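Missing here: one protein chain of the complex. Every other protein chain is in place.
This part shows subunit A:
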Amino acid sequence: MSAVTGGSGRLSWLTRWATLAVLFVVWELVAGVWLPKGRPELATLLPPPSAIAKAAVEMIGSGELLMHLWQSLKRELIAFLFALFAVPLGIAMGWWRWVHEQIDPIVEILRPIPPIAWIPLSILWLGIGNAQNQFIIFLGIFFPLLINTIQGVKNVEPNLVRAARCLGASEWQILKRVVLPAALPQILTGIRIGFGVGWMALVAAELVGASSGLGFLINDARSLLKTDVVILGMLTIGVVGLLLDLLIRRIAKRVLPWSLAAQK
């Protein structure tokens, strides 16, 4: 039984990746064999996968790729630490109506402005460099985190709060011991979405206002017509974004074993 399912599992795994594999082969043939012979002027614009792999080996070997990656990750993490302010603010907004009434209009005006639209103003304010980049990422993370925290607080079971209240918990104890843990799954969803939006904003910010990082790397390589490095940088951005998301989900599962079960 297990051999059969294992076999069909392996087969479906193969078929899932078949189209992608064929695409790679076609790409390699077109860009590596046909273009250099037929249209050599276009060959620099589309390097074959093998050339990208070579660039990857070189840049990982020299440490350049990891340096840029580390710069980008560092910006994202620092911006995230600042954006964590959205959690207490969101709890206050979800819990006290008057806080919501005061803060919500500001949030509703600022939230629809894409982080990228802040780039020109932020360059004027903060100049080109880490602070400006981090500010853009901060905006990307802050609003999804805030909105999800507010929603998480509003969705807390009223009876949990009542139970805590009649067991003698003070307002502050209820916030800390009931509202925060009950809203935590939704807060983690906010962190996941925020990291994704922040990662996108990061690359945009680095394209125009940085001298290091993955966004800078691909823009710099463009000006030198190093197309293989451009594509390598893009792939790195994608893969790291995916890994970050997987990591946060893994952490969420680890710290909230009760949450998945409670949703059933």
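Everything that follows uses one rule, which is that contacts are C-beta pairs under 8 Å (C-beta built on N, C-alpha and C of every residue); 3 or more make two chains touch, one makes a residue touch a chain; residues count from 1.
One rule holds in what follows: contacts and distances are computed from a predicted model.
Selecting from "Acetyl-coenzyme A carboxylase carboxyl transferase subunit beta", "Monovalent cation/H+ antiporter subunit G", "Putative ABC transporter ATP-binding protein" or "Formate dehydrogenase subunit gamma", the unshown chain of this assembly corresponds to "Putative ABC transporter ATP-binding protein" (UniProt protein name).
Considering the full assembly, A:L167 is the residue among A:L20, A:I109, A:L124 or A:L167 that touches the omitted chain. Contact between subunit A and the unshown chain involves residues 157, 159-160, 162-170, 173, 177-178, 181-182, 184, 256-259, 261-262, 264.
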